[in-house]
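Excluded from the complex is one protein chain; the other protein chains are retained at their positions.
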Amino acid sequence: MASIRLERQRGHAAEPANDPRAGAEGEGDSPGMYPLQASRSYPREQWYVAAYRNELPAGKPLGREIFGEPVVLFRSDSGEAAALSGLCVHRFMPLAGGQVTGGKLVCPYHGYAYGADGQCVHIPTGGKPSPHAKLRHYPVIEDGPFIWIWPGTAEKAANTPLPDLRDIGLSGDGEGWRVDTAERLDLDARPALLVDNLFDLSHIAFIHLQSLPGAEGLALIPPVFDRTDVRFRVGRTLPGFVAEPDTAIARTMPLIAGRPVFVSLHTDFYSPAMINSSGPWAYELVDGNQPGAPIAKINFVHIVTPKNETATHYFNVVSRDFDLDDEDISAQLVAQTDRVRKEDAVWIAQIEKYADRLDVRKEISTKADEGALKVRRVLQALIEAEEA
Amino acid sequence: MASIRLERQRGHAAEPANDPRAGAEGEGDSPGMYPLQASRSYPREQWYVAAYRNELPAGKPLGREIFGEPVVLFRSDSGEAAALSGLCVHRFMPLAGGQVTGGKLVCPYHGYAYGADGQCVHIPTGGKPSPHAKLRHYPVIEDGPFIWIWPGTAEKAANTPLPDLRDIGLSGDGEGWRVDTAERLDLDARPALLVDNLFDLSHIAFIHLQSLPGAEGLALIPPVFDRTDVRFRVGRTLPGFVAEPDTAIARTMPLIAGRPVFVSLHTDFYSPAMINSSGPWAYELVDGNQPGAPIAKINFVHIVTPKNETATHYFNVVSRDFDLDDEDISAQLVAQTDRVRKEDAVWIAQIEKYADRLDVRKEISTKADEGALKVRRVLQALIEAEEA
Partner (left out) sequence: MASIRLERQRGHAAEPANDPRAGAEGEGDSPGMYPLQASRSYPREQWYVAAYRNELPAGKPLGREIFGEPVVLFRSDSGEAAALSGLCVHRFMPLAGGQVTGGKLVCPYHGYAYGADGQCVHIPTGGKPSPHAKLRHYPVIEDGPFIWIWPGTAEKAANTPLPDLRDIGLSGDGEGWRVDTAERLDLDARPALLVDNLFDLSHIAFIHLQSLPGAEGLALIPPVFDRTDVRFRVGRTLPGFVAEPDTAIARTMPLIAGRPVFVSLHTDFYSPAMINSSGPWAYELVDGNQPGAPIAKINFVHIVTPKNETATHYFNVVSRDFDLDDEDISAQLVAQTDRVRKEDAVWIAQIEKYADRLDVRKEISTKADEGALKVRRVLQALIEAEEA
């Protein structure tokens, strides 16, 4: 995260929108791919989640479009996941429809077989495959519940560790955490529109009024911005928060029900791929308004993988550090996150319909947008750095 | 209508079509957007019907695409209709999915609220909205059964009255008229193809052979062209017409059933938005072939609103000046016009599929097309004047 720049937002709020066509079409030279002022929709030199680990059993390939390219995943004999370019070197048949036989990925058309490194190792009609008969091999790491992929330049992958997700139980063995996998949504919108949404609490009072009762006032609390080596936070705290009985929060976090605690509600940007909305983190209340020992943490972790310039794979997991075996809590949390995310997906896709003609310079922003705008700048800086 | 020019049609009929690719693709420099010889599909500096008034109850916004732009309509506290550009100034969410609360239009995403003039008057997260936080406001007039909108330059709206539709009971209070609203069709074809159809009686014998029995010979009567301040007419008269019992005409216009009358069948171009097909107008028969006192008038009024370059909102009302309370006649007339219009819509959409490659200069026209060709010239002149 050393590359995240937190530049001051430059006088964005007062941009005029009184043009006769405001809200419809931009004019003059385009400032980039809305909502970013950048030439591309999202940074590419990053680790992204290609799939949940449990989406890839042994013996069957999985096809996935990432940054507009067909990718095929499969497990070799050792059980390790491999990710290769998805079109056969012979006649470009998509390999996702193939088989995994003897730990090799076999093309459905004429049976060229590939190893985990992408090298073709067998051609049924005979002959030794040329060293050129090789699919692009994507760097892949399995960690936590995820199969991570590096869609950018392979050399850069070697120098770039995965985002450090120990805070939220998603790095390494996740000891002490329960992790539940929510639905992978196919979002008909570019990734940065989803990020806008995730760093914006003010829509809760509208889009999620029914799904997140009681949360509608959160956006009115001024956020604190905080940066560490691993994440950039837009945070809000509620000292003395009481989870009333029979509310969703009391049911999913029984440890805090009915007594005043210190609560942190924050959205953490770990990387373009990984954004966590705490759900919440609760601490003992000390001195009436200070956080003491941690009691319980819930994380709704939003995982963003660009499908192409205008669509996004939207993964999601819920992690928590208490009542690890309580299936009922897991079910409630997954149901809640999926309900909320589907509400968002419908609305975000409405903006995507017009996104090609939108001009970020015509937006009207307020103080409440500060967090989201800071994150946009982070994304823009990453894209600019890739182009330099 | 001072701007309607009725130039002589310039030798259109003999244009050759024996090119090996005739009927398929044009060649050389394109003459414009078929079927017009103009750079755009339809005039923009005009009053158009955005909606039937009864489509816009209080308390709920209505979204409509007009000239390719999202427009949102709603009623303010006073009950007046307002039309605004359809994307929120904040993050461009389409406002059609929002609410009307306290007479303000509220964005579904973060709740920015707008007044009837498009000015943002409330931002839930606080702060006074900037004067720049303003949606484009379209001139709107409610008159007769319509909400009229001006999609062009606002200044020109002020100098342009609505089409004068008193003739057909659609201006002002409509005293003495019964007006019934037919279905709004979503026509998959550019507006000028619909106009072509409306000014062409010769298709009745084919497309509407079942729906308009007895009308198939009308196109053989030579039309008379007639222009007044309010409309351009392609007219035909039938002196001594007798509505035979048990025909559609006798059922919907009982006053003329079974006796010779003078009938006027005409198609009137009031504006690019409004075309009336009389259905018919009946007069007493005088001197065996002259019109006397009016007996009864039916109007099938075709309302054309460009949705975008290749699609059209096709509204329709039926007005009549007799038997105002006869619900049965109303039902028959609405059923007839909707049946006929849907037949047309299917076929016109067939032409639209190929319209991008059609060349008006390759058309073969005859005397029977004279009326439609004159109206095309009117439309072309209006577009040219806008571009001058």
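Each chain gets a letter, A and B, in the order it is written, and its residues are counted from 1.
One rule holds for everything that comes next: contacts are C-beta pairs under 8 Å (C-beta built on N, C-alpha and C of every residue); 3 or more make two chains touch, one makes a residue touch a chain.
Owing to the predicted nature of the structure, the values given are computational and were not obtained by experimental measurement.
Chemist: Decide which residue listed in A:Arg40, A:Arg136, A:Arg184 or A:Lys353 touches the omitted chain of the complex.
Modeler: A:Arg136
Chemist: Have a look at A:Ala51, A:Cys88 or A:Val234 and name the one touching the chain we're not showing.
Modeler: Candidates A:Ala51, A:Cys88 or A:Val234; residue touching the omitted chain: A:Cys88.
Chemist: Which chain B residues touch the hidden chain?
Modeler: Against the missing chain, chain B presents residues 13-25, 35, 196, 200, 202-203, 205-207, 219-220, 347, 350-351, 353-355, 358, 362-369.
Chemist: Write the list of chain A residues that the hidden chain touches.
Modeler: Its contact residues with the unshown chain are 69-70, 85-94, 97, 107-111, 120, 123-127, 129-136, 153-154.
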